[in-house]
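One structure is given below, encoded as structure tokens.
Every protein chain but one is kept in place in this view of the complex.
Residue numbering begins at 1 within each chain, and the chains themselves are lettered A and B in the order written.
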Amino acid sequence: MTKDATIQTRLFDWTLVIVLLLISFLCLLPLWYTLAVSLSEKSAASAGQVWLWPVGFNWNSYKQIMNDSSFFHSFWISIQRVVLGASITMIITTMMAYPLSRSARDFRLRNALMWILVFTLLFNGGLIPWYMTIKALGLYNTIWALVLGGGVPVFNVILIVNYFRNLPKELDEAALVDGAGPWRMLFTLYVPLAVPVLATVTLFTIVYHWNEFFHGLVLTSGEEHYPLQTYIQQLVVVIDTANMTEDQYKRLNELSNQTLNAAKIFIAMIPVLLVYPFLQRFFIHGITLGSVKE
Amino acid sequence: MIKKKISIAMALMLVVLSACSQSEGNKVNTPSSSTEEETTHQTDESEQPSDPFGKYSETITLTYGKAVDPSDKSLPAGDTPEKNQYSRHILDNLNVDTKVIWQAASGTNYDQKVNLAISSSDLPDALVVKDTQLRKMVKSGQLEDLTDIFDKYASPAMKNFMAKTNGQSDKSVTFDGKMYAIPSIQVQSDGVHEMWIRKDWLDKLGLTPPKTIEELEKVAAAFVEQDPDGNGKKDTIGIAGQQNGGRLYTNFLESTNNTFGLDPIFGAFKSYPGFWLENESGDPVYGSILPETKEALGKLRDLYAKGLIDKEIGIRKSAYEPVTGGKAGIFFAPWWMGYGPLPDAIKNDPSANWQAYLLPLDADGQFNSRMGAPSTSFVVVRKGYEHPEAVIKMLNLLVRDEAKFDISVPVGYYPLRVPMSYTDESEYSAKALKEVLAGTKKPEDFTDPGYKLLAADIQNVKKVKKEPYDNMDIQHWDPQADTGTWSRIYSLLVGSSPLEQNYNKVYSVLYSQTKTMESRWSNLKKLEDETFMKIIMGAAPLDQFDKFVSDWKKQGGDKITEEVKAYNQ
């Protein structure tokens, strides 16, 4: 009986391991595939012969990128955007979250303000008024359009609010007895305790700023101001020939650059892949759904 | 490096100039003086025209938005899409400082930028737009009236180009009697879609170019079944098709340059979907809803089911790939394939002998081609810009000097460049080249400077065309000698020559939008595109066509037809 049980348990364990490993492998596939294509011979890639291993292994694509100054320029813009975007967003959203995490008794406007936030999450005037506003504010074609143009990340604010609300109330009481004001409460009590959520939200912000391409397209005047994802988007996007003029057609040098594009995509993925595993341990505690009513 | 390029350009210019001076003997010496001469011809008109090439005494600024090709790497170091040989040429000659206020990749990204500029009324001084955008801008009162300025400043050459379009170009930019844009004037051959076919494959399989639809089917089947590329795999495509976002056929709004569409197959059924035609009683009808179109679709569906049309029609990222990769045997496209994809195709396989024909024929033995609008892009000037005439001067300059530029940097970098030429330029040039090659005419027999590139073409033709001069097969060419020249000459001699034959030219009754179309057309077109592709690919039965017709009529088609009728009267 016991022996049977152990065998069963073992079987169970090993099946589990195999299934989980297979699924993990599935998650790595696109990354792996892109890498394989980027290291392959051009012709093999466009003929669709590349699957899990490079065909006609070579480093040409990467060598070519090394000489592409606009790629690195866009890379640098993206780095600036991420650093500025993440730090400013985190400071502002944390400061917003604290008052909004107070109870309605404590801060009367709290619920109204919260609903305003949710309202802006859902309603917008559309692309054109937004574009005109950005222009009128003088942000157009500056790094600030990319940093601030997305507006307040309401969802992130809600995440932080919820985390703050779930911290034990007794801490508040104790701090109050100590005579702490709201600023000290926030920065010396709440922020250190909220590291998991702040780390998680920081990561969200970094990823958002790294991956967002549309603002780069609309809010800047051209390639020399593009962040990396915009730069890549215009390379991989399907060229819409319907709108082309005659000479654009004639210039359309379309020998597929699949391998080069794959290499660019691969390099563009790397920074995010380097960051998130280090913040991973915070996720489980950082993402809270909401809170049980008091 | 830059200096070297310039000196090459100068040398080229001298060659061109000497060719001109030779040809025109004691009459004129340079192209510029020739235009001046024509200017003086015009002085007997009532009003004294202003100088089309007048240089401003003080530098003026002109801002504009630019479409760029992100993969193009032809600019020499230090040059930008904003500052390059073309912008410098304009600055030197006209004292106009051109500034790119924004740029975007050609196609959707550029359109998006233009639309944003229009809808936020935040326009640069000048822009190149397409028909729908032009209409929106006129309706919004955003554009400068160019009627008088064009009259005063347009060079005689440009006016000649316009005159050759029988008023069609004028009509496309005139609203309530006022001219609001300068239209591009394109060669009509851009709208004629020919059959390009691998002649080496035909020869290998002992076939001849297919004359009818039945023969086309046989040839395509042979291309698919009989391993024409000889690699032992059944991996070849009979008839290539358009890519994702491409068009199955041209339409009245986008009536030219439909590479890889299937227009000639429709034409063989006397079907012209996407065009406005006249019925027997002279009323306009929409070609897509006619029974001929159903018939053509039925055939295409059949061909697709038999695997003779590219399985991935309409889905491929790049329609060029099967051609450059040596996998496709037939495709339909205009004359200029020597510019692309053929250079890459012969680079990969030097024996790929692509030849062009006006085929397949209809049941009466005639080739039917729909014809494009002469003007598809438009240069507009923002209302209130102080120097609207500067835009016209820039285009005058482009027309005058286009042949002189160093062509290693594409002329697309010329600010506000739209194509401008005689509508018959490519056929005329092809014929001229053949006559010169055959020795029946001499270079100096061709004197009209309006055929801007012809003198240079005649000068260069023997660089890339080997003897025998009357055999156009690929082995009698030398593409390596000068790829740029090869592109042009091959396009002319192989691509344009067939257009000298007689063929049935079908024009659309209208090449622009009517009022109801502004709100309804995109939905009707969506319905059409979706239905036709589904029918061809077998995802919907052929009789879905009948439902399409009644839906189309109900959802605004009938109303639009009435408007077209009114427009026509």
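The rule is simple: a residue touches a chain if its C-beta (ideal position, glycine included) is under 8 Å from a C-beta of that chain, and two chains touch if they have at least 3 such contacts.
The criterion applied here is as follows: contacts and distances are computed from a predicted model.
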| item | value |
| --- | --- |
| Omitted chain, identified by the protein name its UniProt record gives, among "Phosphoribosylformylglycinamidine synthase subunit PurS", "L-lactate dehydrogenase complex protein LldG", "Putative aldouronate transport system permease protein" or "ABC transporter domain-containing protein" | "Putative aldouronate transport system permease protein" |
| Per the touch definition above, residue among A:70, A:120 or A:188 touching the missing chain | A:120 |
| Absent-chain contact - pick from A:31, A:66 or A:83 | A:31 |
| Positions on subunit B where the hidden chain makes contact | 108, 111-112, 115-116, 118-121, 132-133, 136, 139-142, 244-245, 311-312, 314-315, 317, 519, 522-523, 526, 529-530, 533-534, 537, 539, 551, 555 |
| Contact set of subunit A toward the excluded chain (per top definition) | 4-9, 12-13, 16-17, 19-21, 23-24, 26-31, 33-34, 37, 47-48, 51-52, 91-93, 95-96, 98-100, 102, 105-108, 113-114, 116-120, 122-130, 132-134, 137, 148-152, 157-158, 161-162, 165, 176, 181-183, 186, 207, 210-213, 229, 232-233, 236, 258, 261, 265, 268-269, 272-273, 276-277, 280, 283-285, 287-293 |
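One rule holds for everything that comes next: only the chains that are shown with their structure count from here on.
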| item | value |
| --- | --- |
| Gap in Å, rounded to a whole number, between the CA centres of subunit B and subunit A | 42 |
| Touch list for subunit B against partner subunit A, complex | 66-72, 81, 100-113, 116, 119-120, 122, 128, 130, 184, 186, 190, 242-247, 254, 256-257, 259, 317-318, 320-321, 324-325, 336, 339-341, 344, 348, 376-377, 410-412, 417-419 |
| In the complex, subunit A residues that touch subunit B | 43, 46-47, 127-128, 131-132, 135, 217-218, 220-223, 234-235, 237-257 |
